[in-house]
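Heads up: the structure comes next, in structure tokens.
All protein chains but one are shown at their positions in the complex.
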Amino acid sequence: MIVVMRRDAKEQDIEHMVRQVESLGLKPTVLRGTERTVIAAIGDERAAAAIGVLESGAGVDEVLPVLAPYKLASLETKAEPTVVRAGSLTVGGGHLGVIAGPCSVESEEQIIATARAVKAAGATALRGGAYKPRTSPYSFQGLKEKGLQFLALARAETGLAVVTEVVAAEDIEIVAMYADVLQIGARNMQNYRLLEAVGRSHLPTLLKRGPSATIDELLLAAEYILDAGNQQVMLCERGIRTYEAHTRFTLPLATVPYLHLKTHLPVVVDPSHGTGHSPLVPAMARAAVAAGADGLIIEVHPNPEKALSDGYQSLTPEQFADTMAGCRKVADAMGIKM
Amino acid sequence: MIVVMRRDAKEQDIEHMVRQVESLGLKPTVLRGTERTVIAAIGDERAAAAIGVLESGAGVDEVLPVLAPYKLASLETKAEPTVVRAGSLTVGGGHLGVIAGPCSVESEEQIIATARAVKAAGATALRGGAYKPRTSPYSFQGLKEKGLQFLALARAETGLAVVTEVVAAEDIEIVAMYADVLQIGARNMQNYRLLEAVGRSHLPTLLKRGPSATIDELLLAAEYILDAGNQQVMLCERGIRTYEAHTRFTLPLATVPYLHLKTHLPVVVDPSHGTGHSPLVPAMARAAVAAGADGLIIEVHPNPEKALSDGYQSLTPEQFADTMAGCRKVADAMGIKM
Amino acid sequence: MIVVMRRDAKEQDIEHMVRQVESLGLKPTVLRGTERTVIAAIGDERAAAAIGVLESGAGVDEVLPVLAPYKLASLETKAEPTVVRAGSLTVGGGHLGVIAGPCSVESEEQIIATARAVKAAGATALRGGAYKPRTSPYSFQGLKEKGLQFLALARAETGLAVVTEVVAAEDIEIVAMYADVLQIGARNMQNYRLLEAVGRSHLPTLLKRGPSATIDELLLAAEYILDAGNQQVMLCERGIRTYEAHTRFTLPLATVPYLHLKTHLPVVVDPSHGTGHSPLVPAMARAAVAAGADGLIIEVHPNPEKALSDGYQSLTPEQFADTMAGCRKVADAMGIKM
Partner (left out) sequence: MIVVMRRDAKEQDIEHMVRQVESLGLKPTVLRGTERTVIAAIGDERAAAAIGVLESGAGVDEVLPVLAPYKLASLETKAEPTVVRAGSLTVGGGHLGVIAGPCSVESEEQIIATARAVKAAGATALRGGAYKPRTSPYSFQGLKEKGLQFLALARAETGLAVVTEVVAAEDIEIVAMYADVLQIGARNMQNYRLLEAVGRSHLPTLLKRGPSATIDELLLAAEYILDAGNQQVMLCERGIRTYEAHTRFTLPLATVPYLHLKTHLPVVVDPSHGTGHSPLVPAMARAAVAAGADGLIIEVHPNPEKALSDGYQSLTPEQFADTMAGCRKVADAMGIKM
């Protein structure tokens, strides 16, 4: 860490901060500049709330971290890319996984019809929510275990791996009975009790970025899962909240190459939530592939006008087939298996 | 709701949308303009995913909601302000409640010393975290039940009501054994399983706004608690995530008068998280009072340089006493009891 | 427009608003719902500050616009895509234009070397700033007319069209003597005096989106140019300001398909400013092509370490050649001419 002293810092402030740095187990070096003094604190700064401790010192202007706060997720810790495999789904290592299906499981017919359609178009896993976190208590909250059973039937029919959301630690056991991949939704990215429990489960996990999470926060959320012993983690960019109102969220695809420079974990993109409008999904799915995404997760509904949730961002099976065709051309051009 | 059709919508699209509106139990009125046709859908539009259903119709450009999505929290449902009372703490109805204390409970000595100091300066409740949601798995995670016991000792010593965070539904029982007010942290504002459980608990609750939550989302989160039967809800503005980097979060005080126009629930402001830097806290605490806040929640630590979390935004007891003096002048000028 | 009345609006408020709507030349229709009354105001609502006038009426809750505020830029006004041509550069209509070059023109040698290198790699126009708007008064401010002369020499050498920024109306005459395309920078997107002057110039224009501009604001800025008689306008997405700090700006590529649904003007993407870090540029350039962009503008410098501005986001000629190779594969796969 670098402790930047204020211009009017007294000599005793500097001496005090040197001792503070030492008391954290770090090695201080005092650098006196023309206008200010800075103290470099060398060592593993991640331990403890070191920044906070130093920032509240007298005469301190600011404290600049030098090391990334995450370790296990870092490319510096593990250089080869992690490949996540769950039944029919492979994500990473040159394979583009495609997870498709409705926002919510609504009925046996709906999920089986969707599973067949998305498989025919090239999807390699089926998504569908049984436990739904909904902004309003008056919205449809999901079919719960019944929904999980329908997902398992769809897997039996099509062979597609099942990806479904888990919203609380106490539900993991039942969800794990039916699902191949646990999804942690954006609202729960910092639900640490849930992250720890998913970590202990050792099930392949899709971790969605919270709509106001920084990349460091996303990687630290992954770190909770990795630290509990589960290495099968996919990160998912699904859009962030910005001032833009013509899309539901703003989808920052630079997340994909940036994460590939920082972490070995594979990166999945969700153009459905990332835009919130089905006419924008095909272009953003193609763009995600071109940006180097390791996977896509796309909402598809046999009849979006009748969907109990998120109809406006769901593709019809026909639109999804067209989207896949566009993505495949880009993937082929780039030498990605799809 | 207002369904705005595209300029190139066909007559059959309009007829289809009229039937869709009717199928939702709403009454359609077709208005043909010079450039476009709009269909007004009159009735209680909150039920079901009505907007989504209509937005995915052929020929539809956009759907504009007319009614606020929340009911029980609305000033239109209950016109008189809700006053939340928990032991020594009264929030709302012309009373300014002041909740102060450390980010984390660290020891018996620390919490008792802080409780005495903040009471002497005018605080009416004690805050302190025993279960801490932390961004990094390597940070201090709280003393858990031991911390709750220390809080109860501090209450026995000072008479101050205890406000502490609950991070999972399964912890409510134990936290409720020691605390007077349950706090739902910003990261958990949309943890619906937790909201429902807190709602069933009937304990006074401080609900913090998520850093990227809209006001409607905050009120819908409160609606989960209200809908489960718990009317003792305080809303807390603690800053939102914006592009500003000189403060930890951006504290939008217009939330206070805006909420007072929309809801009967009292509004508490957190200038500590809202700025993230202790030198900015006193001015923002005064500003919150001047904006009409019903309460303040402020981090105070006997020795911020030794704090295990959030030291850089904690006031010393002396700084807190000065802050209270400043707030009291403003409160007195405005006729608010403090 | 739709005027939504408050639940407690009085009958006289409603009658007053009906007259207000009429006084704006719009046709009112009163719709009485179960909870609220709304007044639909049919007609061309763009004239005057109609929303503001209605919003301040007694008993009014909010006013929802129905028509887009721009006309000439709208796809509803002109259905066929606009193609912008300037010498060697063609943007739109299935042609991907590639504008490349340094942030600033620094010397004759630098700009000619860059022009040759980018042409060899496939660029169809040369960029380079002679008049530089710089955040700090202490930064390099550009070579001014000397820089324009160097750009003209580079065009003579390579045949590449010249794209360069104009920062004030009084500079248009001199810039137009040397440049093929006028660039309006992000900071000047709402410099209306400049927009009007550029509109009167009838020169092909590249209009960059301001970092906090909405799409409607961008299209209204274009509307100033179109309204002054200049139809040769390219829109440029160059990233918006969000809470993300790992990139200089957040590049929202959904702008590309969204604009294609709303306007006939071609869309250029700037992955250099949009990310601010050269290692992210190649992936985002490919993604922009896959999203359907009509053009790219990319910073290239023969020696980024010696650049007087923006070196950290400039590609070397070799990196640019690799980037072009990647983009060409995607463009070929999608049937776009490049």
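Read from first to last, the chains carry the letters A, B and C; within each, the first residue is number 1.
In this text, contacts are C-beta pairs under 8 Å (C-beta built on N, C-alpha and C of every residue); 3 or more make two chains touch, one makes a residue touch a chain.
What you see is a predicted model; the values in this text were computed from it and never measured.
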| item | value |
| --- | --- |
| Among B:Thr29, B:Thr247 or B:Thr316, residue touching the chain not depicted | B:Thr247 |
| Residues of subunit A (touch criterion as defined above) contacting the omitted chain | 2, 4, 7-8, 29, 31-36, 38, 40, 42-44, 64, 66-67, 76, 241-243, 245 |
| Where the unshown chain meets subunit B, residue by residue | 212, 214-216, 240, 242-247, 250-254, 256-258, 261, 274-275, 279-280, 282-284, 286-292, 326, 329-330, 332-334 |
| Residues of subunit C (touch criterion as defined above) contacting the omitted chain | 20, 46-49, 51-53, 55-57, 69-70, 133-140, 167-170, 187-188, 190-193, 210-212, 217, 220, 223-224, 227, 240-241, 278, 304-312, 314 |
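Definition applied: only the chains that are shown with their structure count from here on.
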| item | value |
| --- | --- |
| Most distant chain from subunit A by Cα centroid | C |
| Subunit A and subunit C, separation of their C-alpha mean positions in angstrom | 30 |
| Approximate Å spacing (C-alpha centroids) for the pair subunit A, subunit B | 25 |
| Junction residues of subunit A - those touching two or more other chains | 212, 240 |
